[in-house]
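Written out below as structure tokens is the structure these notes cover.
A single protein chain has been removed from this complex, and every other one stays in its place.
This part shows chain A:
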Amino acid sequence: MLEISGIKAGYGPVNVLQGITMSIADGEIVAVLGSNGVGKSTLNNVVSGIIKPREGKIRFEDNDITGHPPRSIVEVGISQVPEGRRVFPNLSVKENLELGAFRRARERMRANFERICDIFPRLRERLDQLAGTLSGGEQQMLAIGRGLMAEPKLLILDEPSLGLSPIMVEEMFNLVQRINREGLAILLVEQNVVQSLGVATRAYVLEQGRFALEGSAADMLADPRLRQTYLGL
């Protein structure tokens, strides 16, 4: 459904991404792994239209979406849950969720709202609370819920486990599998290697703006040499 080919992108004179080619098929969970500063968030932001690539093409369901603005990317069915959650702290939980449907699936807002409150009962208890007063885990749920409000076909999760307690991390990865089972493709960008490989179908390892390694998640977990060299395990 998503095909990225030869993407180069960056800030100022520096190319952070130096030729990225990858694909995501329907219903897959694809993990992009790598440590800080290798270009994981840049990749997400190129796909979401925040950063325009200098070279390369992005196709989504046979449409060229290279360089389209973020709102068009949301419109075709790609939502990003950004690193650091980026919820609207001055708005209530309910309003945050409603804004998730700003560009897409607005006519089904009520139904999606109920569905998301069923997935995250803790949000339902806090609908009138300002998002800024939620705990980190709750904000992460809200950010995912907001992303789901647009009924995306592909959900990009940027470091969803960052800053969460171990129990919440566990819960987060269970959730990723659960929403994937409902037919959503997921691009999971993480530093948490073991758990990401545990839920992903395939994985890419990003190093210095290039993919150093790609393959099935199960193979990567099993291969002792790869584990040592690239995953630091």
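Throughout what follows, a contact is a pair of C-beta atoms (placed from the backbone, for glycine too) under 8 Å apart; a residue touches a chain by one contact, two chains touch by 3 or more; residues count from 1.
To be clear about the criterion, contacts and distances are computed from a predicted model.
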- Using the UniProt record as the reference, specify the protein name of the hidden chain from among "Branched-chain amino acid ABC transporter permease", "succinate dehydrogenase", "Copper resistance protein D domain-containing protein" or "Monovalent cation/H+ antiporter subunit C". "Branched-chain amino acid ABC transporter permease"
- In the full complex, which of A:Glu75, A:Glu151 or A:Glu171 touches the chain missing from this view? A:Glu75
- Task: Looking beyond the chains shown, say which of A:Lys40, A:Arg104, A:Arg126 or A:Arg202 touches the absent one.
- Result: A:Arg104
- Looking at A:Glu3, A:Glu61, A:Glu95 or A:Glu214, which makes contact with the chain not pictured? A:Glu95
- Missing-chain contacts mapped onto chain A: 48, 50, 69-71, 74-75, 79-80, 82, 85-91, 95, 98-100, 102-104, 146, 150
